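Quick one: the structure is below, questions incoming.
Here the complex is missing one protein chain, while the rest keep their positions.
The chains carry the letters A and B, assigned in the order they are written, with residues numbered from 1 in each.
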Amino acid sequence: MFKKSLGRREMKARGGQRSFEVEGQRLSDDLQENIQSIIQSFVHTSDLGQREIAQVGTLIYLESLVDQDKIEKNILKGLNLSDQYLTESQTVDHLDDVITKMLNGFTILLKENCQIAYFFNTAGYLNRTIIEPSSEHIIRGSHEGFIEDLSTNIQLVRRLAKNKKLVVKYMEFGERSHSKVAIIYIDDLINKDILQELEYRLSYSKAGYIQSPGYLLEFIEDESFSPFPQMLSTERPDRVVANLMEGRFAIIGDRSPIALVAPINFFAFFQSPDDYNTRFFIGSFLTLIRLMSLYIGIALPSLYIAVVAFHYEVVPYEFMLTLKGTLEYVPFPPIVEAISMAIILELISEAATRLPGPIAQTIGVVGGLVIGSAVVEANLVSNAMIVVIALTAIASYTIPVTEMSTTIRLLGFPASLAGSLFGFIGIAFYMMFILIHLCKLESFGQPYFSPIAPLKLEENKDTFFRFPIWATKYRPSTTEVKDIRRMGNPRGWKKHE
Amino acid sequence: MKKTVIFLILCMLILTGCWDQDLLKDTRLAVGVGYDQLENGELLQTTDIRVPKIDSGGTGRPAMTAVIMKSTGATPRQSRMSLEKEVAGNYAPNKVLVYVIGEELAKKDIYPIFDVLYRYPRNSLGAKIVLAKGRAEELISLKIVEEKLISDALLKIIESGEDDTFIPRVSVQSVCPVLFNAGQDFALPKVEKSDNDQITITGMALFSGNKYTGVDVTTEDSGMLLILNNEESKLTRFNLKVNPEEKRKTNQYVNVHIFPNKHDIKISVSKSNQVSAVVRIRLKVHVNEYALNNLSSKKAVESLSKKINEQFTIKAQEVISEIQKANCDYLGIGRRVQAYYPKTWAAMDWNQVYPTIQINPKVETQIIETGIIK
């Protein structure tokens, strides 16, 4: 096993070297040679377009990536109008750069006896319009969402932030596919150590192809073998900007609508922009409900199992009789009931997400009603268990970030197992494990379970309750922001009345 | 390597686990247990077991029915063991609602019956204890009372009796401290099977030490005893004969609803080591029913108040002499002597002394409401 992996590592190293040699090639004097080497680089692909312009040179581009109109309007017109045009445009002199530019939709102008190539932005992508992200619906507030175009996404962020210290850093990843990634932060808020740590970790991110920021996430997150997401992935610009203002950074990739935010803490996954657009009573109530659903999502099935399999004396007499009645003819132990029912539910939800809307509804009806009632009719699963599992699922869906809600449901399985092995004691130990894990977890060196552990009472103003916005005068200290003060005294007028 | 070990340990736990699993669906729930003394010295255990009816399968809540089973043994645990041989499922006394004790059995020390309840962790300490007139077996064998299964009905009857301040709130747990304490005695609710197969509360059965004295305080007076011990409940009502001179019987009585708002027991020990106690209670009175109907003047109210006070004082004196005769230190006077006069306590035999001491009730009453008419 060991030898094999070593061999693979060597191969990788060699492969890396080879590609490096190609990168070094410069353009030559000869126009035809340059054209040929570009054609060879693209392995004679058919969508490689060429256009010869008399006395100037040859335009070369990838037909599928450019907008023909732009070539006509901008380049050809410009070339006709004045000789100045070329001197104002940008140039490159490496074959490798030429190819990168072409892959990004640029048009290259090659001239005879010239070792440099001119390039013009003629990218003609089709972008979808800005719509509300389907996974992060809110009731009140902005309905903008990121799309698959990096510059549009950055535009969305900048429009919201309007800060001269907002820094966008482009980076490219992938040796076989150059994916552009933007790192966004606010320079006078973010802690430099965090930024350094990020750059250090990113320097190791070498792969052939980075499809989406999800790849990068797995490369740079602190602990891979943790069920909890350590970076917040969102499609909402307002969420990104709100986090930037707390001294965090965001990573947005080209051709992906997802932004990754770090260093993040556990409770950020339970907050929705909605909370801050409603009155604070409502916001607090909803936050509390979500945290309650966290507990229900993990513990309810296991508590139920522990009660019916171990400690039925805990529930009152009448309720116990009801439970006993529904369980009497079910042939399986409660753990089997729970896990099979939970799996059925996951199947239904997974099937519903993959299918187009109208069919998904049918699946919901068939799955929810038909299977549910049939299973009870056949005494395979008890009524009470259906209620418990359904409640668990609904509770987990209230969590605003999908990743976290799935994590919560996933954590319910071992909990059920612990409950069926040792009753309440098992659940207590399992919960303790999760708590220790949360205490130990860090996101870019910052404690993940903050502000509960380490306990910072001052910062708990939007963990369990959402205090009025004017009460949260300070930014969380866990990101070690440079400027801890969020606002002055917005209610100062009250004193002067 | 590390992961393999963790995996193996997990497998081991899962495959061999569930040592203590006790599935609710496999249990046979005992909800009412009666104990009687047999002539050969053994215990007779009559158990009311809740079982789903045979024809109610499938969805919804199956109807439950009561199965009455009897078993004998030298101790409660032995009779349980012999019962377990008959029961189809795991016999589970974890949720017993009531323990019924037969009169004969109670006349001996009752601690041996309760020992197992205190010793074994899964027993229900919240269960009520009642004393049955005659045999507990007869009571539990009724099976259905007032369209309710016997133990449920019994529990409801006891609970409503507690709310009406007829009987003290007694559970297995609450008896325990008193069983061990020499300075206080307790009383159990007493119920009897009436002629038409119903259950009625007859009063409080007084215990001296851990033995039933055979003396009962009837429901008419038990309220007074409970108030003297500061145990009033939601509703405390009395019918008092305030006008014995009236001809028509209805006119002789007043029905009052009382709210005790002060309770105090003072102990004093004289130089000759004579213990005496004063029980001071203050009662706020609501007049519920007064057929004579002349409460419009202040004077009339005051005179009624005076009569009520007299009646209460008489009642209190009666009930106190009753418990003293039975040698049941229900008011915990011994414990107070123990706490405040430890030397006197150590010097005397409380069981001998208690019936002879002076206990004076001091009742203050005040009519504060006469309903929505004067």
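The rule we apply is simple: a contact is a pair of C-beta atoms (placed from the backbone, for glycine too) under 8 Å apart; a residue touches a chain by one contact, two chains touch by 3 or more.
Definition applied: contacts and distances are computed from a predicted model.
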(Q) According to UniProt, what is the chain that's been left out of this complex called? Choose from "Spore germination protein A2", "NADH dehydrogenase subunit M", "Iron transporter FeoA" or "Lipid-transfer protein". (A) "Spore germination protein A2"
Q: Check the options A:L59, A:L300, A:L327 or A:I427 and report the residue that touches the missing chain.
A: A:I427
Q) Which residue, A:G253, A:G297, A:G325 or A:P447, contacts the hidden chain when the whole complex is considered? A) A:P447
Q: Decide which residue listed in B:S171, B:N239, B:N255 or B:Q366 touches the omitted chain of the complex.
A: B:S171
Q. Per the definition of touch given earlier, which of B:D20, B:E146 or B:D197 contacts the omitted chain?
A. B:D20
Q: By the contact definition given up top, give the residues of chain B that touch the hidden chain.
A: 9, 13, 19-20, 121, 125-126, 171-174, 176-182, 184, 332, 335-336, 338-340, 342
(Q) Contact with the hidden chain only, please: which chain A residues? (A) 311, 313-316, 422-429, 432-433, 435-436, 439-440, 447, 449, 452-455
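One rule holds for everything that comes next: only the chains that are shown with their structure count from here on.
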Q: Could you tell me the distance, in whole angstrom, between the mean C-alpha positions of chain A and chain B?
A: 64
Q: Quick one: which bits of chain B touch chain A in the complex? Just the residue numbers, please.
A: 13-14, 17-18, 20-25, 27, 29, 31, 50, 52, 57-62, 64, 94-95, 97, 122, 124
Q. Quick one: in the complex, what on chain A touches chain B?
A. 307-310, 312-313, 317, 320-330, 333-334, 376-377, 379, 383, 417, 420-423
